[in-house]
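Of the protein chains in this complex, one is absent; all others appear in place.
Showing chain A:
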Amino acid sequence: MISRRSFCKKSLLIAGGLAIPLSCLELFDPKRLLAEKDDTGARWVFLVDTRKCVGCGFCVKGCKVENEVPYDANVTRTWVERYIVTKDGKTHIDSPKGARDGFPNKGIDIGHGRLEEIKDDDIEKAFFVPKLCNQCDNPPCVQVCPVGATYQTADGVVLVDRSWCIGCGYCIMGCPYGVRFFHPVFHVAEKCNFCYHRITKGMQTACVDSCAFGARRVGNLRDPEDPVTRVIMTERVNVLKEEYGTKPQVFYLGLSKEVK
């Protein structure tokens, strides 16, 4: 015979015990997993034409000012690399201060304030490659963020929640493109976000507006009439490190095999 006291105790215990896993389930409601799959908005992408870039670095300057990245700190959301391939088959690459001040001389910056001079006649080919966050479709930086501070919006842009980031640096390690860094003022992970405050207002990104040569363009991949989408669909575009499976959404025209 079960006593009333022990019946009450046991049923309370079982009810309580069941309530806990149930409240856990509430946190992982599968219906919210399917949350409005919004395919109607934009999917922001970027197009870089390396043949047009002249390495003036106005994009880097504009980006730093627009996005409040301290001007003199050696970090930047976007940067421009110079590639010089010489006739002996060597590739020389530099990006002094991310090309914040452009490339004011012919010498290649080899660090410690020293320049390596390359004779004009030795140059096989030379060009500039602007780089920025690829807003990957499979962003590893988001997967490794333990707290959900780095996330991807429905329109494809990867954002960092400054008040939620704990500064663990996993995303900085996880990004195969090395586009992430610690913001020297906010002390949280920082990256290019395609000037989210501008593109969502119908404007261009600051780097696109600063570029007088049309080397940078931003577009909406879900709009078949978008001129950038047209180029991506019909011309021979390339992405960086495709083999990583991150599905980068920054497309390059005129990319050369020396560019990694």
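Everything that follows uses one rule, which is that a residue touches a chain if its C-beta (ideal position, glycine included) is under 8 Å from a C-beta of that chain, and two chains touch if they have at least 3 such contacts; residues count from 1.
The rule we apply is simple: contacts and distances are computed from a predicted model.
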| item | value |
| --- | --- |
| Protein name as given in UniProt for the chain not displayed, "Cytochrome C", "Electron transfer flavoprotein subunit alpha", "Amino acid ABC transporter membrane protein 2, PAAT family" or "GMC family oxidoreductase" | "Cytochrome C" |
| Given A:Trp44, A:Trp79 or A:Phe128, the one touching the chain that is not displayed | A:Phe128 |
| Per the touch definition above, residue among A:Val142, A:Cys192, A:Val228 or A:Leu253 touching the missing chain | A:Val142 |
| Residues in chain A touching the chain absent from view | 9, 16-17, 20, 23-24, 32-33, 35-38, 50-58, 62, 65-67, 84, 101-106, 120, 123, 125-128, 139, 142-143, 148-149, 151-154, 159, 161, 163-164, 193, 196-198, 200-201, 203-204, 206, 209-210, 212-215 |
